[in-house]
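This structure is in structure tokens; I'll ask about it shortly.
Chains shown are a subset, placed as in the full complex.
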């Protein structure tokens, strides 16, 4: 296990909460939600994955309702989006065609960062709770996917994980890499962040190139 | 802590389950569900918040599946809506314009009552489980919001908490008031119910006056 697990874990969680909360808050602004709706959606996106992870591991109450630092990260992310949106909006008015496409792209990049950080963090927490290797891989993947999934379900969108490009695969692969590093005694702060980077890059490449996994043959609606 | 926590808690839970189950059952009738669909939606709305609370606190099995009094309250609420709906419908026929608006208003008032009762009840249970002050505030808020949120997600509606008027704020404020009263040693059955009343009144005023929190600047669809 990491010698400095606790601090690495906290940094990972703070980064993950912050970027996922940004994604949730931006979706909230697009939906015309008010300040508190934006904060709620930021909280759901930022802390939902960690809450599912903690419930699966029997860690009660989940850190998503008990750790003020994580809550503060989500609130700050929501406030930043709320305050800066007007400025950003004004700039975007000059290029109206590119506007919503850019918002959508920004949300997906933030989502990719959250996915990467939480997949690694989820696997680390599961290993720390002695959940077993297989459970650590799956809980890592679910931690990465969970916040974005709850965000999308609450706003009536098809979750990213069911859309076309690779999404669950990099999350599960990142968590698996953490488990392998742990088994090999090679899990350090550096290698944990390398795993984060690999998940992020894989996901970004998938979004940019619109990489699809094979689909079943099918025609018609 | 309350000297008579257990009985206050039970009364709060029974009231909360009953009014939320009424709201769920009415939504079920509007959707044209049959008797059992109505009962299921009443159960989800009435007991969903408490189930989330218990899962977050590690209380297993959740009271929503184990306490026959709460289950009976939800079933009775569902049956009342099912049986009385025809009568009420006939009366409403004479004022067709006002009809759905009134149903919607009734559901929101019942939802406000459930929100108030469960926010206080959730905070009390969390304090009783020694979850810490911050977790008690958030778990209280989530307990208040949870049942209505699950009801709305299952019926494909945008959850109330993401709509315009103040919703999460009164729930969190009510739970925070309970925590403050507890810290100050001033938590009694009376003050707990005063907290319920404050949340309810705040939410009702928000619905009636259509009070909005500020929204981010935004134009277009």
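Read from first to last, the chains carry the letters A and B; within each, the first residue is number 1.
We take it that contacts are C-beta pairs under 8 Å (C-beta built on N, C-alpha and C of every residue); 3 or more make two chains touch, one makes a residue touch a chain.
This one's a predicted model, so the numbers in the text were calculated from it and none came from an experiment.
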Identical protein chains in the complete assembly, only 2 of which are shown: 3
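Following the convention adopted for this analysis, only the chains that are shown with their structure count from here on.
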Contact set on subunit B toward subunit A in their complex: 55-58, 126, 131-132, 134-135, 138-139, 142, 149, 153, 156, 158-159, 161-164, 166-169, 212-220
Subunit B contact footprint on subunit A (complex, rising order): 28-41, 51, 55, 58, 60-62, 65-66, 68, 71, 81-82, 85-86, 89, 93, 96, 99, 153-156
